[in-house]
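With one protein chain held back, the other chains of the complex are shown just where they sit.
Chain naming follows the written order as A and B, and within any one chain the residues start at number 1.
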Amino acid sequence: MLEALWDGLVLVFSWPAIGYMTVGVFFGLFMGFTPGIGGPVTLALVLPFSFSLDEVSAVAFLLGTHSVVVTGGSVSAILFGVPGAGPNAATIIDGFPLAQKGEAGRAIGAALAASALGGVFGTVVLACIIPVLRPIVLVFGPPEFFMLAILGVVFLATLSGDEPLKGVIAGLLGLMISLIGEELIVGTKRYTFDTVYLWDGIKLVPSVIGLFAVAEMVDLLVRGGSIAKPEKKAVLTGPWTGVMDVFKHWGLFVRSCILGVIIGIIPGLGGDVACFLAYGQAAQTVKKGETEYGKGNIGGVIAPEAANNAKEGGALVPTIAFGIPGSGSMAILLGALLIVGITPGAALLDEKLDITFAMVWTLAIANIGGAAIMMLLAKRLSKITLLEGSILAPIILSVCFIGAYMTTNSMGDIIVAIVLGVIGFMMKRLNFSRAALLLGLVLGRIVEQNLFLSIRIFGAGFIYRPIAMGLVVIAVMVIAWSFLKPMLQRRNEKAA
Amino acid sequence: MKKAEEIGFAAFLVIVFALFVILGWGYAKRPRIVPLTLSIPGLALSVLNFGNSIVKAKRAGTDQKTKRAETSPGGPQAALSTENRKILVIWTWIIALAVGINFLGFMIALPIFLLAFIKFFAKRTWKLSTLIAASFTLAVYLVFYVGLKTTL
Partner (left out) sequence: MKRLGMYLVCIIMTAGIIFGSQLPALSQDAAAFYKGKTVTFIVPYSPGGGYDFYARFMAPHLEKYTGCTIVIKNKPGGGGVVGANVVYRAKPDGRTIGILNMTGAIPAQIADAKGIDFDLKKFNWLARLNDEPQVFVVGAKSKFNSWNEILNAKETIKLSSTGTVGSTYLDLLVLKLVFDLKHFDIVTGFSGTSDADLSVIRGELEGTASSVSSKIKKIEEGNFKPLLVIADEKVKGLENVPIIYDFPMSTEGKKIADTYIGMMNVARAMMMTPGAPADRVAFMREAFKKTLTDPDLVQKAEKMDRPVAWMDGEKVLKFIERSFTEAPPLFVNELKQIMK
């Protein structure tokens, strides 16, 4: 085992593998930074180049590219409110308000550090559980997915801020929007008005672009000035402050990583869920006196970024153990592995353990390297938030539309971005929680789908499965806590 | 003015949830369970919110009347209505861009939008607006058409 660990490291650092990994990291960062191009597209683009490489180089090249896409994406999420890749959607909720406060550098630093360390965390966990992969993957079924999604919905309540009624309405609206489209149980097309575009439902990326980027740009133009509000011009904080923030919020960071790894290991929930669950969990544990979540709390950047990169370590697990990809990108990776002669499955864990560990090392090194490169650029990039809004906004709006359009290459994506842009703009002005809407949008379908699957497979008693029951207990505790916390605080104030 | 927005958006939410309920009612037994369990409370809450916004508007209205007697009339009112006009103008620009993309495609609509917006909305020089429009379009062309070998 230890020997394989070492051999893997040697393989990664041997030439030309390390060269290919470097190229991959740069390409991945650039693609991630470019809005609308997520992990799967990036991998699909580089795939043909990997065919002629040897095993280790191909692994280093593809995994290197893949593991930093979201790292690059977090920067455009924070600076412009445009998600570079799907999983960056949750980062915007607090990242962009931080940029408005003149703390773009700090937010980027925190995002990069959280994603790099999260990636390493996920990788370490992956390495530790390689021997017992199979049973872990197999304990999660539809009842557990259902309860995880419900837990996310429960977090909705705490995202609502000081106007709970508006928060819950926003959450319900998000859940309802997620139900638009063809459902999978009997194939009814709901709320589609006979429009083919709506059959596949409302996509996350154009929605986030509308709710945040478009809405914020309109707000910027109305307000005048630059993204970072003028009075804070002097305090453009540096990225290192953000890195330190991750260590200050160590508990939050570790919790988010664990959530990310679990969701990565179990295929079927999808990557976006990890970030939003981590975000919800962070908002849940907000301390008194801290900035409210959604208004620029650094924890809202750390949690989703840590969870996302930790998840990618986890997502390799089902890919390696069963040849069942844990995410869209992993599906492409799987194809590439096969062509260079690596067959996922038991053999990879027995005979080619060094290759498996080479993958693990690549993940870890690429994560740190990618973050380091962006760190060097962070300070310069964060100056963008000081540019005159009336010139920056039209450029970002153009980028928004390109990013939205890339989702399905259809005008429908742009219409979604505009409609949700108007709704998001109104929500911002009238103090409705856009985070709650987004969480609802991500979770609605998953809740419904796994509820019906659970009932069809296990009957109504599905809830009594041990892990599902454990999650029920946690959900009840979360609800109870959100009632108890204000009461306890009041009592403390009285005592003091 | 913000009160009118508040009431307007609350009404919009009521209509949206009512639509969700009405359309949801028509689906078969299984596909309608979840939409109805979510949209009916949604409708109830948004009606409540609508009521709230009206009550708040009334209360604020009486406050404003007493206040207006003291301060000079017209001042803040006028400022708000210019803000609203600005909001409408910006959304018109955005929708114009979308329409342009639909009929002309990205590579023609984007430079025209950028040029016109920076010249007429941001009121900058022709030189600067042309420079930005041209360099952004070129960047898009290089990344998507040359680099990624795809069309927009």
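Keep this in mind: a residue touches a chain if its C-beta (ideal position, glycine included) is under 8 Å from a C-beta of that chain, and two chains touch if they have at least 3 such contacts.
As the structure is a computational prediction, the values presented were derived from the model and not from experiment.
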item	value
Visible contact partners (per top-of-document touch definition) of the missing chain	A, B
Identified contact with the non-displayed chain, of A:Ser74, A:Asn88, A:Ser256 or A:Ser329	A:Ser329
Contact residue for the chain not shown (choose from A:Pro131, A:Gly187 or A:Gly289)	A:Gly187
Options A:Val10, A:Leu47 or A:Ile474, residue touching the unrepresented chain	A:Leu47
Contact footprint on subunit A, counting only the chain that is left out	40-41, 43-44, 47-48, 51, 137-138, 141-142, 182-187, 189, 194, 196-197, 199-200, 267-268, 322-325, 328-329, 331-332, 335, 338-339, 341, 343-346, 408-410, 412, 449, 452-453, 456-458
Residues from subunit B at the interface with the omitted partner, ascending	149-151
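Please note the rule applied: only the chains that are shown with their structure count from here on.
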item	value
Averaged-CA centre spacing for the pair subunit B and subunit A, given as whole angstrom	26
Residues of subunit B that touch subunit A when the two form their complex	2, 5-6, 9, 12-13, 16-17, 20, 23-24, 27-28, 30-31, 34-35, 38-39, 41-42, 45-46, 48-49, 52, 83, 86-87, 90-91, 93-95, 97-98, 101-102, 106, 110, 113-114, 117-118, 121-122, 124, 128, 132, 136, 140, 143-144, 148, 152
Partner subunit B, residues of subunit A touching it in the complex	34, 37, 45, 165-166, 168-169, 172-173, 175-176, 179, 183, 185-186, 188, 190-191, 214, 218, 221-222, 388, 390-391, 394-395, 397-398, 401-402, 405, 411, 414-415, 418, 421-422, 426, 429-430, 444, 447-448, 451-452
